[in-house]
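Structure provided below as structure tokens; questions to follow.
Yeah, one chain of the complex is gone here, protein chain that is, but the others are all in their spots.
Chain naming follows the written order as A and B, and within any one chain the residues start at number 1.
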Amino acid sequence: MTDPGEVVVPIRADVDVVVARQKIRGLVSDLRFSGNELTLIATAISEVARNIVSYAGNGEIVMRVIQRGQRRGITVVARDRGPGIADIERAMKDGFSTSRGLGLGLPGSKRLMDEFELVSEVGKGTEITMTKWER
Amino acid sequence: MAKQPSVGAEISEQELVRRKDFLEFRDDDLANLASINEVARRYADSVIEDFYKHLLSFEESGAFFRDPQVLERVKRAQQEYFLRLTQGNYNLAYAENRLKIGAIHERIGLPVKAYLGMYNYYLRAVATRLAEAYQEAPEQARSGFLSLMKLTFLDIGLAIDTYINSRERTIREQQEAIQELPTPVLPFREGMLLVPIIGLIDSQRARFLTEQLLGAVRANRAKVVVMDITGVQAIDSKVGNHLVQTVEAARLMGAVVVLAGVSPEIAQTMVTVGIELGRMTTVGDLQSGIERAEELLGYTVTRTRTRSQVTQ
Partner (left out) sequence: MRASILKQNRFLIASVQGSMSDADLVELRDELASGVRRHRSTGVIIDVTMLDVMDSFAARTLRGVAQMVRLLGAECIVVGIQPEVAFSMVQLGLTLEGMTTALDLEDGLDALEAGVSGQGNLL
């Protein structure tokens, strides 16, 4: 049973990427996020969901409203059972404002959110947890 | 545990113990104060009367007590205070009550010097009364008085804390207000925006500024933004990167940012951070910035009057 504050979006094809980022807007409608912040969150979701499609084939995005003390926020978990990332350090590295070529968009996604955690094992899969807090 | 924060200054049990230790306020002081309690009650009224006569005789302090109702209320409160001094039980509640009283005085604008002067008068008045009352036992008068002095200094310390706390809070609030002043984004000519930045920019302010600026580009259909940082002393690498991001984001919206007033220090920071100044349009001062913007937009400015004709 999923709890009402949580939304699960299965990611199997590129169309699901759009579904995921549209769902987030509904979920956070009564949180204090500015238009800018909403776009940042939707962009980060788009990036990680896209990775699932491109590299793992399928997985899921789970979005949940969370609370820590007085602050509320949104946590997004992107998980898959894909090939995993061999060199995590390399995947997370990039220059600050260099133009980006192909890549996983992970450092960028990390910049868009407040908290970012990545767990990955070759052959097992990848799980990314990102959180953004109300200001 | 959550107390009313109306006072601002607060004190913990340990801190109260520390202060009593420092003043060497001990059990024998408790005993001394208890022993002069009777005498204190007897002279309370006359001390109050003299006390306020003294206050009202001075222009400055008298001003606070013009209203007879206020005066009555204050006298009664003061009497309670004086009596309380010798009633024992100088615990946390006692201290918190002192803080509250200090806050009230601070709020009505009573200056610290007046506050101290009042205590001074009180102590002298009491010293005289005690000497009279204990003519046969001067040692008791002396020890009672010294204990009273320790206690009143404890009180003074607490009262001054509230004054300081209040000042600090005001300073903090003003600083926050300054930080939150939105940077104006001013439409200057058609297609141009002027953004004068003054004071410290931190990451948060820089981000907010970018949001404002981009929104203004859309609202004003701006093609050139002159961002004037003449008033900015220094920036750190994070803010430097924010500036670059602002320039890049504006370009995505079809606008050019002219960065004006780049000081040598800031130029150095940007070079150190690795920001390619060559890719940005930077000029030394605001006038150059505006002229460059006008040039880009195709404006020509012609002067048709001399200085002297301006005020004719």
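Definition applied: a contact is a pair of C-beta atoms (placed from the backbone, for glycine too) under 8 Å apart; a residue touches a chain by one contact, two chains touch by 3 or more.
Since the model is a prediction, treat every value here as computed from it, not as a measurement.
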Residue of B:Val39, B:Val185, B:Val226 or B:Val256 in touch with the missing chain, whole complex considered: B:Val256
In the whole complex, of B:Glu10, B:Glu211 or B:Glu291, the residue touching the missing chain would be B:Glu211
Over the whole complex, note the residues of chain B touching the chain we left out. 210-211, 214-215, 217-218, 221, 223-224, 245, 248-256, 296
Identify the residues of chain A touching the omitted chain, counting contacts across the whole complex. 14-15, 18, 21-22, 35-36, 38-40, 42-43, 46-47, 50, 94, 96-100, 102-103, 105, 107-109, 111-112
